[in-house]
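Every protein chain of the complex appears in place save one, which is left out.
Our next item is chain A:
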């Protein structure tokens, strides 16, 4: 009996250790990322990193300005959200409130296919199909623009936005909707005055997670947005080539000597990226938990 208890305790500790791996992994990730990133600031002041307007890592007097890359990520992300949020929420409403349940059961897995397609395949498709279309329709010198990146990222963010919004909308209790319909409102009035507002917290969480996905995406933006590290104008920057934080890391890491300033600068960029998505995740999870519908 005693033996059995010892064994049980031992197993519980082992299981706890496995659970703790996630915490340890996140902790180590912070340490290694920030430590390598901080080494840049031994030779290059933090203030310059944050305020320099140029990213010229290979110049004779290198400049590691974060701004062009941060704003590049910003423009592409805002563009993708403007495109995917209305489309995603509309689709979610259609699936949960309007479509015949049988059709909805087909539509859902079809939209989920978008989540399964690897980002490099999106990038490839964007490069071969969308880039020439953008160039021709807008008669631009190149089709590799922030807009192209925004559209591709928007498509990629759609399944996240649709599935989480759909969850939120369909979890609004039927009694509330029926109350509204009984008062003589049309179905549409009920949807936009009652159902959607009631699901707003879930929808906001969906949007936050969509933003997180768009900021962190690497291969697709790298293949379709042209990668010029210039501070983009807004909205004119949409039609120019931009470079995001993610693309910079993936493009340049292969060519830099380990331990150089440039190497550490890429880790500093990665740290900024990590902190950004970390904050977005915290907010998204907070909203999701705080306002979960309960009746």
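The rule is simple: a residue touches a chain if its C-beta (ideal position, glycine included) is under 8 Å from a C-beta of that chain, and two chains touch if they have at least 3 such contacts; residues count from 1.
Throughout what follows, contacts and distances are computed from a predicted model.
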### Summary
Should one name the undisplayed chain from "PBP superfamily domain protein", "Phosphate transport system permease protein PstA", "Cation:proton antiporter" or "Molybdate/tungstate import ATP-binding protein WtpC" using UniProt, the answer is "Phosphate transport system permease protein PstA"
### Task
Against the chain that's been left off, what residues of chain A make contact? List them.
4, 7-8, 11-12, 14-16, 18-23, 25-26, 28-29, 32-33, 35-36, 86-88, 90-91, 93-95, 98-99, 107, 109-114, 116-125, 127-129, 155, 158, 162, 186-189, 191-192, 209, 212, 215-219, 223, 246, 249-250, 253-254, 258, 266-267, 270, 273-274, 277-278, 280-282, 284-285
